[in-house]
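With one protein chain held back, the other chains of the complex are shown just where they sit.
Residue numbering begins at 1 within each chain, and the chains themselves are lettered A, B, C, D and E in the order written.
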Amino acid sequence: MTLIAAVAAAWLLVALAPAFVRLTGRYAGWPLAGGMLGVLGLVLSAWNPQQVVRESVPWIPALDIALRLRLNGLALLFAVVVLAIGAVVLVYSTSYLRQPRSPGFYGLMTAFAAAMLTLVLADDLVVLFVAWELTTLCSYLLILRSGPAAKEPATRTLLVTAAGGLALLAAVVTLIARTGTTELTTVLAHPLWREDPGFATIVAVLVAIAAMTKSAQFPFHAWLPDAMVAPAPVSAYLHAAAMVKAGIFLLMLFAPAASAAAIWSPLLVGVGLWTALMGAFFAVRRADMKELLAYSTVSQLGLLVAVIGVGTPTAMLAASAHVVAHALFKSAGFMGVGLVEKRTGTRILTELRGSGRILRWDAAMLILAAVSMAGIPPMLGFISKELLLDSFLTAAPPALSWTLAIVATAGAVLTVAYSLRLVLPLLPGRLGAARPGEHGPQARPWRDTRAMSVAVSVPAILGLALGAGAPLLDPVVRPAAAGAAGVDVASVSGVYLWHGVNAALLLSLTAIVLGTLVGLRLRGAPAPPAPQRWSGVLAVQHAQQGIIALGRRVGDLTRSDVPAANLVVPIVLIGAAATALPMLWRGWPRYDEPFLVLDLLLLLLVAAGVIAVSVATRRLTAIISVGVAGFAVVLWFLVLGASDVAVTQLLVEILTVVVMVLVLRRMPRRLRPSRPRRRVLAAIAALAAGVTATLAALVFTGHRELSDVAAFFLREAKELTGGTNIVNTILVDFRALDTLGELVVLGIAAVSITALLEARRAVDRPSGKGTAAALSNARVNAVFLTAVGRIVAPVMVVGSAYALLRGHNAPGGGFIAALIGAAAIALIYLAAPSDEIPRIERSYLAIAGAGIVIAVGTGVLGLLDGSFLRPLHFDIGSLHLTTALVFDLGVYLAVFGVILAAINRLGLSPADAVRTDRSSERSVR
Amino acid sequence: MNDALLPLIVAVPLLASGVAAFARHRHRWAIVLLLTILTANIIAAAGLVWATADGSVVAHGIGGWPNGIAIPFVADAFSALMLTVAGLLTLVCVVFAIVADTGRNRLFPALVLVLTAGVNGALLTADLFNLFVFIEVMLLPSYGLLVLSRRGRGTDESVTGSRLYVTFNLFVSTVFLGGVALVYGVAGTVNLAELAGAAQESPLVAAALGVCLFALAMKAAVVPVHGWLARAYPSTSPAITALFSGLHTKVAIYAIYRIYAVGFEGDQTYLWIGVAVFSATMLIGVLGAVGEDRMRSILAFHMVSQIGYILLGVALFTPVGLAAGIFYLLHHMIVKASLFLSAGAIETRFGTDRLDDLRGRVGREPVLMVAFGVAALSLAGVPPFSGFFAKLMLLVAAVEDGQVAAAVIAIVVSLLTLLSMLKIFNAVFARTVSGGEPVGPVGPVRRGGLAVAQRPTTRAALAVPAVVLAAATLALGLGAQGLFALAEVAAAGLLDTTGYVGAVLP
Amino acid sequence: MNLLDLAAAGCAIAMIASVVHILRGPTPADRVIAADLLTFSLVGLVALVGVRLAREGTFDLVLVATLVAFLAAVSLARALTGGRR
Amino acid sequence: MILALTIGVLVAGAVYLLLQEDRLRVILGFVLLSHAVNLLLFSAGGIDSRDEPLGEALNPATTADPLPQAFVLTAIVIAFAITIYLLVLAVTGNPSEDAGLDDAGADDAGPDDAKAPAPAPTRGGRR
Amino acid sequence: MILSILTLPFRFAAFVCWFAAQLTLTSVRVLGDILSPGLTATPRVVRLPLGSAGDLHVTAISVLITLTPGTLALGAARDDSGERFVIVHSLYHRDTDSALADFADMDRRITRAVALGGPR
């Protein structure tokens, strides 16, 4: 379990980072670097050249996802690069950072290293993807945390790399779906790659896109120079040695399988070389050392991508060697530039002239890195470039191979040129001297930046050492190349400094000579204006803004609070769906002739009401007209054999009118007029909806016998419940749960109304002045309603009680009873000579609550007989009692509560309302 | 477990709500009651998960009437999981609401308890008309919660938003009831178990149930009937938005899953409609989010988008697809609430959720940043959070089912999701990352007549709910196995409904 | 031919006439009056139809209507004055 | 057939009102819509048998289906509660919402429609 | 007193009969006016003084007046001395006095019909 331990240790470092920072401040880089080397030691101890090491811990067995790790040559190569460079950069950071505490920085840097380690060791598609995304995230946060100016670049970086991540996700999903496993080894060896060219092509392209975004290949390259706002350690690690290498790793990982797709090689070679040339071309003219290095990175990665596209064992060896070389010279380069900037306060080439003398060792190390970058012997950079050129030359067919080699050489010329430009100001003697009139930069003392100097020196010197002692690299790069090429280690040659005189050497020398000339020639040239990278940045920006603009337009489609605007879509949809109704037609429903005339009359009445409300221009007319339709519906219920429903509907109609009038006085008298266009469109929609509804009623209803459940009720209800009003037995016995819900709705409506009117007072508008002096006295005129109240209210109370008690056997029940009771309340309110008198202070909430408690409590009692809401029966002497009655009492109270709430809350005059508001404010404090 | 106790999961909150309605000025006891009941609710729901995790189904005919007559309550793994997560969310959001003031209104406990009862009932009932009733039981307290504000004065916006919310939901309920009527008209029953497979046998039943599904789709804010949600949700208080986001649309989604599974038995004939519509939902929703400039508007549009993902699971109707959809549903409830709560914490402290107003004003908020960031990444499907696994499974299911277009849309939408989340993150939290000091005006900021004092960081209590849920999404990501195994059991219950039907009609 | 049918027809005519009057006005009071007539012709119709169809709830409905229907009229009267008592 | 037409008429009126801007019209639209759905529920039970489901020894051939009646009773009351809530909501906005609709001046004081002449003193000098 | 209770039903029935006849008469008149072309109405508003009548009394007389075709109580009033009035709208009374006379007659009859202290 060494690999698991290594990965776990890497993540443990992440967890420990804040603690280290707390203990040692910015020097936390030292223990963390040590830890990282320890992890490297673990990985190396697990390494077995003879056999791939594989370990697995179950994670999501249901999906066959496991924490599978494997250590092969490729993984080893990248693990070494990631951990070693990581350690160096952490050391560098201890001195680079100026803030005493940066838990975020160290946490993210170690997290990044851990993610990279997980990525390269992953043997599970999901683990691979998770790690891949983590590197994206860490890089976003590392860039973002470098200051306000970093926000936009960080966002763009994230968007581009996340897009690539999604390409990888698509590839992963396709692979899982098609191969049925997430185990990388199995997936890569799957016969499907050769059997299904379509599959191979899709996955190859997706993987290539993912890798190209991460490795900053054209056209996704823009983010990398953009990300240079990040501090030097971040740039050195992420944008030179680690993150960009994730893409290279991915390509090398998939190369053996994906090369089955015809498009793989041309795609990589084409894009890679183009990027190499383009990056180098831009790099040559940069005046900012860091920018120069950024474009250099783009260019070098292009070469790597291209050579992976070639795919031969030699090519993969070249790629492996160049990964190491590039990691060394580029990390040294970025760190060196950071060091120069730290010591001199600038990284602009022209301002640095003459600084070589004062920077001494640091300048020398940067120059050493640049020499390796330029590919000058005996540096490692020379060896890897040789290999690269050799790979292109040996790529078949010859005509193409020479073209590739020449293009690569052109890139190399530019590389030499920009490397030279980079170090010219640091060079001793005339070359790097300040011009007349220029004062060279003042350098800070070396003491402050000791750790940085050490950190720059290590990779720079290693680039020299590994160049001279090239075979030392063999144990790492040969297995990696073999893995990436899909061959045995034996068929991969070793790395040598001296290949003898061959075409590659000649090209290489040509490049050095031409590059030097170009570099010297461009020495004094001003930096070109409009930096080209903005085009790429602009593209991302434009895409971002375009999407936002599109989104705003999409939002505009539904940006309306007017209900009509939101209802029109569903109405149209229902109408559209209804065109299918005729297909379901199955003849006319069963119908009894004798009712025809009566039914027609009711239809006429409903139509009269509907038309009246539709054309009404005044609120009063409208609510009266709706009442017409409501009354007609009451009659319909009566005609259809539902006295209970008719009575309920009638009561509801009346009480609705009472409440509506309370509301009406707070609204203008006229309805808001609709524009003719809206009226016409609404009328058309209405007509269609009417036809739809009619058709639906004809198609869906009236075609079947009495349902089983209805037959059961007719047959058994009396026997089972003791009640003869079947509807009521359904309400309080069989489907008491519906009724319970309904009474809760009522009770809570009272609470909601209270909440609403406490949150927001109802609008008030002045009522007109009284006009008839003789009749103006409200108190005197209250006699009529008061007198009627004296007669009617007792009848209502008795009637209410009567309805409650007998509901089980005849029309009545809790609802009807309560509605009658509520009518009594309405009467009391209406009869009172002022708005204030009839108010019942807030007890309606308690009444509604009591209703709920009683009903639910009764229901819970039913558990005694085995079930919630099971009515219990008692015989007290000859009297038969059932808890259904108590349940009905709950219903009663809930209905009562809501009516009281509405009347109490809406029935207030403005002065009263103010008073109530005060009291409610008091109540919530 | 005694099946007859099943209805108590509805009855107890109801009973408590009736008691809580008595709460007057000093109502600390009502809050205690509320929290106690909500905790008990979670325990009961977790117990149900435990009881149904092996695929068994708990059912009870309420009132003890014969099968087919009584209204059945049924709990299987799916409904038990929903109950648990919904209960959890409610508790977390309620804690936030209490900390952020809305919850200290004396009416709050009663309203939330009824809402809880409504949700529980809607998740348990196997009767379409009863479902209508429970949806209303959910809605009525929601109307009250929508305008609740301790400070005594709702905003214009909350009233406008309420009107839209109430109107639209009333329309939905009415259409749903119409659908129930049509179902009874053709099938002669509204008992879901009796309707098992009926839609597959009869196009009439299919059409009638289709009306119900359409109504539920409206409620779930599926494109093109999504506009109301994006407008109404941001208009209320943050705590309530968070609460609703986890409950209302999700109950509708649950019902869609259930009805399609039982009534249609997953009939392949109509699935293409779902794939098309839900793909459009993903895309349109996220585009809307990208275009918005307020935290909660962005998040509300994301709900629409994510609902597309969730429902894609039922539109695939494969074992992996359903399990992925259910996993996604549960994940989304948690993550979306977490996002709304961290946004709400910011809004509560700074008095606005408009990005332009917040830009540069928010100082260091490391805790909220991490909570929001984690939830946002989870929403966008970035590993290692639960959203990634949800999306991954869904994508695998889609590709396995040959729905490549839907998979591609789902992937593209992820990027747009990230883009819009970055919009919030950059505007609100970027400073926390870069470690700078706030440059905006320091001191009380007046907005909506409220003076908000700026303290160095948001009160911990405000941040805790979001953090808890963010931690949950990480836990569900790293420990996806636990939930996914349950989701598979739930999916199996939808694929083979004999257990469900058999429990109702033995 | 049952005379009750004829009577029902009479009620129906009164109802339709009320609807027309509700729309025509011209004054708000006219609409309220018409609504009043409409309500009471409905009560009449309920009695007649209920008896003809032998509905058990007929006279319950009538009784309830006579108990509460005037509340609507009184409310509407209140609407005339804009809520003033 | 006739009931189906009635439902159609109610739905048409409801849709027409729902698509208007005025808040009260929308509420009234819902009132009509819930009437329609209630009648649809009745229709779903079958309307060729219309005897009341009251008493004992009921004839299944002629007695109306009691279940939709129970449904409708529940639905009516729920719709009632929501209608009241909607009504309250309609008047808890900002008074400026209705700016321009305020029948200011003479129209506010006078009861007459635009058609009718403005109120004038009558014989006896009232007003 | 006992006598008055015993006679109450008869007195009340007598009143009902009188009132029914009254209704018929006025109905015919109003009917004739409505159904013939043109209107012969002479509308007026009169003030019916009721002394210190109780609430029920005021209500009863107003109800009866309103039930009678052609007449309508518009409301009640009370002057500074506490005297109560019912304000009545009449369509067919030629002048205020005849209207007041009719209403006073009706008031007398109803008072007599329901009085428990014996006929006044």
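In this section, a contact is a pair of C-beta atoms (placed from the backbone, for glycine too) under 8 Å apart; a residue touches a chain by one contact, two chains touch by 3 or more.
Here, contacts and distances are computed from a predicted model.
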Considering the UniProt annotation of the chain absent from this complex, which name among "Ribose transport system permease protein", "ABC transporter ATP-binding protein", "Multicomponent Na+:H+ antiporter subunit G" or "Phosphoribosylformylglycinamidine synthase subunit PurQ" applies?
"Multicomponent Na+:H+ antiporter subunit G"
Which of these, E:Arg11, E:Arg29 or E:Arg44, touches the one chain of the complex that we don't see?
E:Arg44
For subunit C, residues touching the missing partner are 2-4, 6-11, 13-14, 17-18, 21, 27-30, 32-34, 36-37, 39-41, 43-44, 47-48, 50-51, 54, 58-60, 62-63, 65-67, 69-70, 73-74, 76-78, 80-82, 84
On subunit E, what residues meet the omitted chain?
23, 27, 30-31, 34-35, 39, 41-47, 59, 62-64, 66-75, 77-79, 85, 87, 89, 91, 96
Could I get the residues of subunit A that touch the absent chain, sorted low to high?
768, 770-777, 781, 784-785, 787-788, 791-792, 795
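In the analysis below, only the chains that are shown with their structure count from here on.
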Spelling it out: a chain qualifies if it touches subunit A and also touches subunit B; which chains qualify?
D
One chain's C-alpha mean falls closest to the whole-protein C-alpha mean, and that chain is B
Measuring centre to centre, with centres taken as mean CA positions, what chain is farthest from subunit A?
E
CA centre of subunit B versus CA centre of subunit D: separation in Å?
33
In subunit A, the residues touching two or more other chains are 562-563, 567, 609, 618, 639, 641, 643-644, 655, 660, 662, 696, 700-702, 704-705, 707, 709-710, 713, 735, 738, 741-742, 745, 749, 752-753, 756, 759-760, 765, 768, 788, 810-811
Quick one: which residues in subunit C touch 2 or more of the other chains?
25, 28, 53, 55-57, 80
Return all touching chain pairs.
A-B, A-C, A-D, A-E, B-D, C-D
Touching subunit B in the complex: which residues of subunit D?
18, 23, 26, 30, 33-34, 36-37, 40-41, 43-45, 67-68, 71, 74-75, 78, 81-82, 85-86, 89-90, 92-94
Touching residues (chain side subunit D, partner subunit C) in the complex:
50, 52, 54-55, 111-113, 115-116
Contacting residues of subunit B [partner subunit D, same complex]
129, 132-133, 136, 139-140, 143, 147, 154, 156, 159-160, 162-163, 166-167, 170-171, 174, 177-178, 180-182, 184-185
